[in-house]
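To start, I am sharing the structure in question, which I have written as structure tokens.
All protein chains of the complex are present and in place, except for one that has been dropped.
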Amino acid sequence: MEAVQGARGDRVLFSSLSFNLSRGQLLHITGPNGSGKTTLLRILCGLLTPLEGMVRWHGHDIRSSASTHRRECTYIGHRDGLKAELTALENLQVNARMSGCHDTKVINDSLRLLGLWDYQDLLVGHLSAGQRRRLALGRLLVKRAILWILDEPFTAIDIDGRDIIEAQLISHLQGDGIVVLTSHQALSRPQLRERCVTVSLQ
Amino acid sequence: MRLFRFFHRFASPREFFRIAGSMIPWLAATTLLLLLIGLYLGLFVAPPDYQQGESYRIMFIHVPSAWMSLFVYMVMAGTAAIGLIWRIKLAHVIAMSSAPIGASFTFLALVTGSLWGKPMWGAWWVWDARLTSELILLFLYLGVMALYAAFEERRTAQRAAGILAIVGVINVPIIHYSVMWWNTLHQGPTVTKFDAPSIHPSMLAPLLIMSVAFMLFYAVVLLMRARWEVLDQEQRSNWVDDYLEQLSP
Partner (left out) sequence: MTAFTTIFRRDIKLALRHRSELINPLAFFVIVVSLFPLGLSADSRTLLQLAPAVLWISALLATMLSLESIFRSDYEDGSLEQLVLSDHPLFLIVLGKVTAHWCTTGLLLTLMSPALAISLAFPPQNLDILVWTLLLGTPTLSLIGSIGVALTVGLRRGGILLALLILPLYIPILIFGASAVDMSIDGLDVAGQLYLLAALFVLSLTLAPFATSAALRVTLE
């Protein structure tokens, strides 16, 4: 990522921001509300074009190699991207199929891992906010992308859930994955902290 | 190659602002001159029409504005496409500055058409194919302008309205021919205004001069609008600060 400038409206949120990430690294973006954390994540996943500069993935501008970047990247925004009228299982099935995963075992394992196995036939509209957040993060498990971009992944999630997710982050990093996340809480596990780079926005 | 370099420089907001600023007075003077010549020839020199008498003279306003209404739409869609494909900011500015001007030409064509229609058809408005197409064109312009105004972010607004302009330009011929077809179906053959097999040179000359004058008028207003739009868009850059400092003593 090079000299990126991001703005909402006519207000520049950050400029000349540059960093490099390599396999096995975690980038923790911190900053107060309204400092542009979400904007930065949306630029990184290709939803937003930066005002200046560019994001490179494997050395190529993500606007020109969009399909590689999209295939190798999973973005979990602050909205869960789930349909309230579908059950937990159906939601995960659609997400899995859209990311090219047709293996029922992977889907079932993910549901078990996230602690949602007993709730799989419940409509998502009837799940709690924390359960919905867990299900949204289930995308990570069915797609298996290299780059995970997570906007406040721990919102509404209890201590158990946080443990499960942090364990997944660790195994992803150990498997040479990359994680970019925003979070107001500090990361608790030492395995995460030793691989962590922090960028703070003002 | 030289030409290309000129355009490349011209596309930078700062150079555009400067060059456009120096072009406007000359263009405006020429526009005024041609308008006066065209109006004089059209109103005083050209002979009255053997069928319509004096009322046909509104043609010298109506026909150029109808031509311009279509031409400006093409320019708007074309520059919007350039802006979307090559990500040139100035092209978007030109496209969106064109929209209100084109809508005004369309409105002028509608008003003059209806004024002309009163003596010809005995009614202010008839569902004539040309007038109806022109009315739909006005709706298309209003749609682009409304969409542009609806977004808070200029970049999103420019691109969204640009896409709509391109969709519109594909539809303009389809709408035009469907309306023509509908018109012959429901009204039977009506006498259209341009039935005259050949137009007399003394009428053609003012018509052409007025058309050129309208074209230049468009250029002048476009450059003026685009300049202020560029100034607003680039308000964070240094050259705008410098320029504004120069203005205020």
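So that you can tell them apart, the chains are marked A and B in the order they are listed, and the count of residues begins at 1 in each.
Throughout what follows, contacts are C-beta pairs under 8 Å (C-beta built on N, C-alpha and C of every residue); 3 or more make two chains touch, one makes a residue touch a chain.
Bear in mind that the values here come from a model prediction, so they are computed numbers and not experimental data.
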| item | value |
| --- | --- |
| Shown chains touched by the chain that is not drawn here | A, B |
| Options B:Ser12, B:Thr156 or B:Ser237, residue touching the unrepresented chain | B:Thr156 |
| Residue, one of B:Leu27, B:Leu84, B:Ala99 or B:Leu131, that touches the chain absent here | B:Leu84 |
| From A:Gly24, A:Gly53 or A:Gly77, residue that would touch the chain that is not displayed | A:Gly77 |
| Hidden partner chain, residues of chain B it touches | 84, 136, 139-140, 142-143, 146-147, 150-151, 153, 155-156, 159-160, 163-164, 166-168, 170-171, 174-175, 178-179, 181-182, 185 |
| Missing-partner contacts on chain A, residue numbers | 45-49, 67, 70-71, 73, 75, 77-86, 90, 94-95, 97-100, 139 |
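Criterion: only the chains that are shown with their structure count from here on.
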| item | value |
| --- | --- |
| Gap in Å, rounded to a whole number, between the CA centres of chain B and chain A | 48 |
